[in-house]
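Structure below; questions to follow.
Only a single protein chain was left out; the remaining protein chains are all shown in position.
Labels A, B and C are assigned to the chains in the order they are written; within every chain, residues are numbered from 1.
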Amino acid sequence: VIQTNGLEEALAEFAAERDWDQFHTPKNLALSLVGEVGELCELLQWKTEDDIASALSKPEFRSDLSDEIADVLIYLVRLASVTGIDLNEAVTRKIEKNGDRYPAKEVRGRADKRP
Amino acid sequence: VIQTNGLEEALAEFAAERDWDQFHTPKNLALSLVGEVGELCELLQWKTEDDIASALSKPEFRSDLSDEIADVLIYLVRLASVTGIDLNEAVTRKIEKNGDRYPAKEVRGRADKRP
Amino acid sequence: VIQTNGLEEALAEFAAERDWDQFHTPKNLALSLVGEVGELCELLQWKTEDDIASALSKPEFRSDLSDEIADVLIYLVRLASVTGIDLNEAVTRKIEKNGDRYPAKEVRGRADKRP
Partner (left out) sequence: VIQTNGLEEALAEFAAERDWDQFHTPKNLALSLVGEVGELCELLQWKTEDDIASALSKPEFRSDLSDEIADVLIYLVRLASVTGIDLNEAVTRKIEKNGDRYPAKEVRGRADKRP
């Protein structure tokens, strides 16, 4: 369902060209991921859901949000890459697990069962 | 470089079948993303980089890490989906920006320039 | 304005009794802090602000929230402790900085100026 080989390779090349592999350890990448998630949350922190819906029609906000989402994805792909986790396999397997754990019949419309 | 259309659709269908769209607002998904990033960090928190390298050869740790990385990706894709951000476009554009901002010649091997 | 000496000492003693100082490095504590913030966010993630207001009248939710807030504080105090940061001094200084940066007259009622 997801093909990230091209992305994984592009990011590996980006790091190699800059001799950054030495910094891309699992713990460092986890902390970087948190940094980017923090920036993403800062975009939303003082806005109501309605404010966000309005802001999404403005190019500047869309661009900022797009960049923060991309940054989170970039570090997540790097983390998967340096730990040898196949993202495609990981997500396919997890969706199957979630399907077993949250059967549609039992959890429909319920927030107490993890949506 | 990344094709997530299939994944986006699979997750949208997963949510629709469970009537979970009502919960999948941007702020809720951002908080959920943080929850999953927190679980990912908990897997690494008391391990040294060497401990992690060793743990990666054990099926149980790999499986746990794989699941947490997948959970982060799942909520990130949902967030992009409900805000109408095209992940592929977002990440392609961001990598280009990063390339301009961090020319290989200037930042090679330097941690003070964001790796 | 805040006196955490007693808390800092209690937590230092708690760690020492368990020989846990070896694990309480800055990076490990930062990852642990993220883990606890993640658990805090999970308590709120599917609730609207109204849902949270209602839930706050239920002892079980209050107890869960209280525990997660405490966990975040505990790791934050430990992080300050092992890095030799005086929490009281840090927060007093930061409130002064914030007061200079966000004069009441200029930022009143505005979310675009960091509230």
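Miscellaneous remarks
Throughout what follows, a residue touches a chain if its C-beta (ideal position, glycine included) is under 8 Å from a C-beta of that chain, and two chains touch if they have at least 3 such contacts.
Quantities reported herein were computed from a predicted structural model and do not represent experimental measurements.
Shown chains touched by the hidden one, complex as a whole: A, B, C. When you scan A:V34, A:I69 or A:V107 for touch with the missing chain, the hit is A:V34. Residues touching the missing chain, restricted to chain C, are 1-4, 6-7, 10-11, 14-15, 17-20, 22-27, 30, 33-34, 37, 40-41, 44, 47, 49, 52, 56, 62, 65-67, 69-74, 76, 79-80, 83-85, 87, 89-91, 93-95, 97-99, 102, 104, 107-109, 111, 115 (touch as defined at the top). Within the complete assembly, residues 27, 30-31, 34, 46-47, 111-112, 114-115 of chain B touch the chain that is not shown. Touching the omitted chain from chain A are residues 23, 28, 31-32, 34-39, 41-42, 44-46.
In this text, only the chains that are shown with their structure count from here on.
In chain B, the residues that touch at least two other chains are 23, 34, 37, 41, 44.
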